[in-house]
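Note sheet for the following structure.
Right, chain A next:
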Amino acid sequence: MNLLIDVLSGLCLLAGSFLCLTGAIGLVRLPDMFCRLHAASLNETLGTPLILLGLILQVGLTLTSAKLALIVLFVLATNPTATHAMSRAALHSGERPIVDPEAQEKSSSKS
Partner candidate 1 sequence: MIDTLTGLFNYWVAVILMMTGLYVVVAQNNLVKKLVGLGLFQASIFIFYISIGKVAGGAPPIIEPGVELYSNPLPHVLILTAIVVGVATTAVGLSLVVRISESYGSVEENDINQADRLAELETGDDQA
Partner candidate 2 sequence: MLLSLLLAVAIAALRLRDLFAVVMLFGIYSLLTALFFMDLDAVDVAFTEAAVGAGVSTILLLAALRLVGRYEKPHRHNPLLPLVVVCATGAALIYGLSDAPRFGDANAPAQTHVAPRYLSEGPAETGLPNVVTAVLASYRGFDTLGETVVVFTAGLAVLLLLGMSSPSPIPDFGSEDDQRMQRHAAKGLIPFILLYALYVQFHGDFGAGGGFQAGVIFAAGLVLYDLVLGHLHTRQVIQDGLLIRLGALGVLIYGCVGLYSLLSGQPYLDYSALAKDPVHGQHLGILLVELGVGLTVFSIITLIYYAFSARRVKA
(Lines give C-alpha, C1' and ligand atoms only; values in the text may rest on other atoms or scores of the structure.)
Protein backbone atom coordinates (compact mmCIF):
# COMPACT_ATOMS: atom_id res chain seq x y z
CA MET A 1 0.00 0.00 0.00
CA ASN A 2 2.80 2.36 0.96
CA LEU A 3 4.69 1.42 -2.18
CA LEU A 4 1.62 2.13 -4.30
CA ILE A 5 1.20 5.59 -2.76
CA ASP A 6 4.90 6.33 -3.22
CA VAL A 7 4.84 5.28 -6.86
CA LEU A 8 1.67 7.26 -7.53
CA SER A 9 3.03 10.39 -5.88
CA GLY A 10 6.31 10.02 -7.76
CA LEU A 11 4.40 9.75 -11.05
CA CYS A 12 2.36 12.85 -10.21
CA LEU A 13 5.49 14.81 -9.31
CA LEU A 14 7.27 13.73 -12.49
CA ALA A 15 4.30 14.52 -14.71
CA GLY A 16 3.82 17.92 -13.06
CA SER A 17 7.49 18.80 -13.38
CA PHE A 18 7.54 17.71 -17.03
CA LEU A 19 4.54 19.90 -17.79
CA CYS A 20 6.04 22.92 -16.05
CA LEU A 21 9.35 22.38 -17.86
CA THR A 22 7.73 22.18 -21.30
CA GLY A 23 5.67 25.25 -20.47
CA ALA A 24 8.87 27.12 -19.68
CA ILE A 25 10.50 25.93 -22.91
CA GLY A 26 7.42 27.06 -24.82
CA LEU A 27 7.68 30.43 -23.10
CA VAL A 28 11.09 30.92 -24.65
CA ARG A 29 10.77 29.29 -28.05
CA LEU A 30 7.32 30.11 -29.40
CA PRO A 31 7.08 33.00 -31.88
CA ASP A 32 4.18 35.11 -30.70
CA MET A 33 3.10 36.60 -27.39
CA PHE A 34 -0.25 34.83 -27.42
CA CYS A 35 1.33 31.45 -28.27
CA ARG A 36 3.77 31.89 -25.41
CA LEU A 37 1.02 32.86 -22.99
CA HIS A 38 -1.03 29.86 -24.09
CA ALA A 39 1.86 27.43 -23.56
CA ALA A 40 3.02 28.78 -20.23
CA SER A 41 -0.39 29.21 -18.66
CA LEU A 42 -2.06 25.97 -19.70
CA ASN A 43 0.89 23.83 -18.76
CA GLU A 44 1.31 25.46 -15.39
CA THR A 45 -2.38 25.30 -14.55
CA LEU A 46 -2.23 21.52 -14.83
CA GLY A 47 1.36 21.04 -13.74
CA THR A 48 1.18 22.86 -10.42
CA PRO A 49 -1.89 20.98 -9.12
CA LEU A 50 -0.25 17.70 -10.21
CA ILE A 51 2.89 18.52 -8.23
CA LEU A 52 0.77 19.51 -5.23
CA LEU A 53 -1.25 16.28 -5.58
CA GLY A 54 1.98 14.32 -5.47
CA LEU A 55 2.94 16.18 -2.29
CA ILE A 56 -0.51 15.51 -0.76
CA LEU A 57 -0.06 11.78 -1.42
CA GLN A 58 3.34 11.93 0.25
CA VAL A 59 2.12 13.72 3.35
CA GLY A 60 -1.03 11.69 3.98
CA LEU A 61 -4.31 13.00 5.35
CA THR A 62 -3.34 15.76 7.79
CA LEU A 63 -3.76 19.50 8.24
CA THR A 64 -0.88 20.04 5.84
CA SER A 65 -2.66 18.14 3.06
CA ALA A 66 -5.82 20.20 3.66
CA LYS A 67 -3.76 23.38 3.23
CA LEU A 68 -2.18 21.97 0.06
CA ALA A 69 -5.66 21.16 -1.31
CA LEU A 70 -6.68 24.78 -0.65
CA ILE A 71 -3.61 25.94 -2.58
CA VAL A 72 -4.66 23.71 -5.51
CA LEU A 73 -8.10 25.37 -5.53
CA PHE A 74 -6.49 28.79 -5.38
CA VAL A 75 -4.16 28.05 -8.30
CA LEU A 76 -7.02 26.65 -10.38
CA ALA A 77 -9.02 29.81 -9.72
CA THR A 78 -6.33 32.43 -10.23
CA ASN A 79 -4.15 31.11 -13.04
CA PRO A 80 -6.82 31.25 -15.79
CA THR A 81 -7.99 34.65 -14.53
CA ALA A 82 -4.47 36.01 -14.70
CA THR A 83 -4.04 34.61 -18.22
CA HIS A 84 -7.28 36.24 -19.28
CA ALA A 85 -6.21 39.55 -17.78
CA MET A 86 -2.80 39.38 -19.50
CA SER A 87 -4.23 38.60 -22.93
CA ARG A 88 -6.81 41.39 -22.57
CA ALA A 89 -4.06 43.82 -21.57
CA ALA A 90 -2.02 42.75 -24.61
CA LEU A 91 -5.00 43.24 -26.93
CA HIS A 92 -5.65 46.61 -25.34
CA SER A 93 -2.08 47.74 -25.95
CA GLY A 94 -2.13 46.75 -29.60
CA GLU A 95 -0.63 43.27 -29.86
CA ARG A 96 -2.34 41.06 -32.38
CA PRO A 97 -1.81 37.30 -32.82
CA ILE A 98 0.10 36.12 -35.87
CA VAL A 99 -2.55 34.58 -38.10
CA ASP A 100 -0.71 34.26 -41.42
CA PRO A 101 3.04 33.70 -40.92
CA GLU A 102 3.97 34.55 -44.52
CA ALA A 103 2.09 37.80 -44.53
CA GLN A 104 3.71 38.59 -41.17
CA GLU A 105 7.18 38.04 -42.59
CA LYS A 106 6.47 40.23 -45.59
CA SER A 107 5.36 43.18 -43.51
CA SER A 108 7.54 44.50 -40.73
CA SER A 109 7.08 42.41 -37.62
CA LYS A 110 6.43 44.06 -34.32
CA SER A 111 8.56 41.85 -32.01
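By our rule, a contact is a pair of C-beta atoms (placed from the backbone, for glycine too) under 8 Å apart; a residue touches a chain by one contact, two chains touch by 3 or more; residues count from 1.
A quick word on the picks: all candidates are chains of the complex that A comes from, given by their letters.
Values in this document were obtained by computation on a predicted structure and should not be read as measured data.
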Candidate from this complex that touches chain A, chosen among 1 or 2: 2
Candidate 2-facing residues of chain A, complex: 74, 77-78, 81, 84-85, 88
